[in-house]
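Complex shown without one protein chain; remaining protein chains in place.
Each chain gets a letter, A and B, in the order it is written, and its residues are counted from 1.
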Amino acid sequence: MFSLESGSGFWNPILWIFIFFIAFLLFYGIRGFGKSAYKKDTDQTKAFLSGNEESSAEEMHVKASNLYWGFTTSMKTVYTELRKMHTGNASDYVLWFVIILAFLFLIIGVM
Amino acid sequence: MNIIDVLIEQSPALIIAIPLLGAFLMPLVSRINSTVRNIFGLLVLCLTGFFVGILASDVLANGPRLYIFGAKDLAVPMVRILFEVDSMSIFMALITMVLAFITLIYSWSFMKDHDGLDKYYTLVLLLITSTLGMELTGDIFNFFVFLEISCIASCALIAFWISEGEALEAAFKYIVVSAIGALFVLFAIGLLYAQYNALNIATLANVLKYTFLDKIILVLLLVVLGMKAGLVPMHMWLPDSYGRAPPSVTLIIMGATLASFYGVLRVIFTLYGNVLSTTMRFSIPLNVLVGWILITLAIISIIVGVAMALVQSDFMRLIGFSAVAEVGYMFLAIGAGIAALGTPYATTALQGGILHLLNDALDIGLLFLVAGAVYYITKKRSLDDISGLARNMKYTTVFFVIGLLAVVGMPPLNGFASKFLIYESVYQLNPILSIVAILCSILMLAVFVKVFYAVFMGPELPAFKNVTEAPRSMLLAMGVVAALMIFIGLFPNLVIDALVKPAADALLNHAQYIGTVVGGV
Partner (left out) sequence: MDVLGLSELLVRIILGTLGLATFGIIFGLFYIGIDRKLSAHMQGRIGPPFRQPFRDVAKLFTKENIIPDHAIPWIFNLSPLIGLIATISILLYLPLGGFPPLFASGGDLIVILYLLIIPSLALVIGGFSSGSPYAIIGAQREMATMIAYEFPLAVLIITVAWNLLQKGITNVFSFSTIAAAPVWNQVAGPLGFIGFAILLFVLLLVTPAELSKIPFDSPEAETELAGGLLVEYSGRNLAMYYLTDGVKTVVMASIIVALFFPYNLSPFIGLGSYTGIIIDVLFYLLKVFLVILFSVTLIRVSIARLKIDQIVYTYWIPLTLASLVGLILVMWDQNIVQWFS
């Protein structure tokens, strides 16, 4: 009753929630065997920077626009083209509209 | 006949009339007190919601319902404005009502410190009226009128933060694009009227022959409504306006966007329903051609949407680009359903697309609400400037995680249910479509994990040491949406059997829609 069936597969969310819940209880219990104490506010809790000095929070903050450098660099050609396409000019928006309109007129009108 | 039946008979008109009256009374009521104004808005929406509810229970049980403005019975010639409500219309109306309630509750604290709130609430109620009108109407010129009302109301609401110049620029671009689109729609309606001498959708569908002018009309309507829904490459107004409007407004504008998507469905399945199987050159039927055009544009939408979202640094603009990608998923499912019309997997694709409508409204809505809460607390827009908010804003973090998992499509939330249906039906048309859809789902995960890190984790900057949690009505709005999302995710079958299957059947069964009007004469 609770199972979603597309023509090609199954998915039963309630079952998965039960499994998740039971495994959660099991592993929370296993985790409790570990040690939870640590020495707070000593050198232990400072970030590990291979011995370098830790600067202020603003300087250590990795900004969000620097993330995914690997992905954007390997797709550099695609991204330059995409950024050039999004000019922000209102007449370019209408130009794209007219281009698609003409294109579809040709396809549907001719066929 | 008891009172409920009388109310159900009159409800299509009342659903439009009550918010319209509320919008016009709002400036008068606002003069009294701000609390009275808030309560008045809530009362108007509750009353409208009640009528939508009873109409929904009637339509889902008994089939399409007709309301004729100004006459008791149908009479030839059909010059009256007709509202024809079938299961698809009432599904869209339910989505609009949910978005409207959430907007109102959220606006109570979000817009509390602003001036001109009487105009704000008036415009919000007007936008709700026009969206409901677009969804319930059965007359194509009436659809155009409501489309224009929603354009103008949206434009004014996008420009609400006048003190920032970018909001005015976004509103200007929106109105230029929408006004040109609406003019083309008017041109198409004029061509329809000139040919067939009727404006009623069911009558037109009955007499439509696939002449050359009809081809022009189809292209015009498809391209303009696709542009209003955010199909690439005509999507560029969407991140601009979603990124600059107040986030509570963005929810309702999203409702208007989804109503344009509903317009595409109505045009293809009902208006051109009888001629969809005409074969054209190279013996390709019309539905295959239209379906593949929509699929191509949809695949480009998904790819461009997530690719651009990955490199944005403005929070709300990023969510706008991911909204473009989600609209691409909807068009992919609908296009596959049209291109493969008649096969069993086409019905599954259609159901997946319609469920994705509901899920997308809720998911992107929750993300915008969280973005609004972050903006309200920190007054900063760019992801580079915020950091470490999870220490103090725990509830907002949890809601953002729920929104993240849902928009990506992770089990067990609602996004997975609709994406599951879409993947497992679209691959039967062509495997490449499913592959691109799965890949872009993962890219969406990358986008939102980046946002999660940037806003909520990271070191505690001294500027944000003393931030407080978001106000309670905003948390309530976010909580209601998150609860709905979890419910749909855990019990997808209930929602699909009750709401989505009747809507898909109503779309495919255009003979019933036409027969309600034409058969009754």
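A few points about this structure:
We adopt the following convention: a residue touches a chain if its C-beta (ideal position, glycine included) is under 8 Å from a C-beta of that chain, and two chains touch if they have at least 3 such contacts.
Remember, it's a predicted structure, so these values are computed and weren't measured experimentally.
By the touch rule given at the top, the unshown chain touches A, B in the complete complex.
In the complete assembly, the contact with the undisplayed chain comes from B:Gln428, out of B:Thr137, B:Ser322 or B:Gln428.
Residue-wise, the contact with the chain that is not shown comes from B:Met410, picked out of B:Met410, B:Leu490 or B:Leu508. Contact between chain A and the unshown chain involves residues 1, 3, 7-12, 15-16, 18-20, 22-24, 26-28, 31, 33-39, 44-50, 57, 60, 62, 67-71, 73-75. Where chain B meets the omitted chain, the residues involved are 388, 390-391, 394, 409-411, 416, 420, 423-424, 427-428, 431, 434-435, 438-439, 442-443, 445-446, 449-450, 452-453, 456-460.
The definition used in the following text is that only the chains that are shown with their structure count from here on.
Chain centres here are Cα means. That of chain A falls 24 Å from that of chain B.
The touching residues of chain B, counted against chain A in their complex, run 172-173, 176-177, 180-181, 184, 212, 215-216, 218-220, 222-223, 227, 233-234, 236-237, 240, 280-282, 284, 289-290, 293, 297, 304, 307-308, 310-311, 313, 344-345, 348, 352, 383-384, 387, 411-412, 416-417, 420-421, 424-425, 427-428, 446, 450-451, 453-454, 458-462, 489-493, 496. For chain A in complex with chain B, the touching residues are 1-4, 6-9, 11, 13-14, 16-17, 57-58, 60-65, 67-68, 71-72, 75, 78-79, 82-83, 85-86, 88, 90, 92-94, 96-97, 99-101, 104-105, 107-111.
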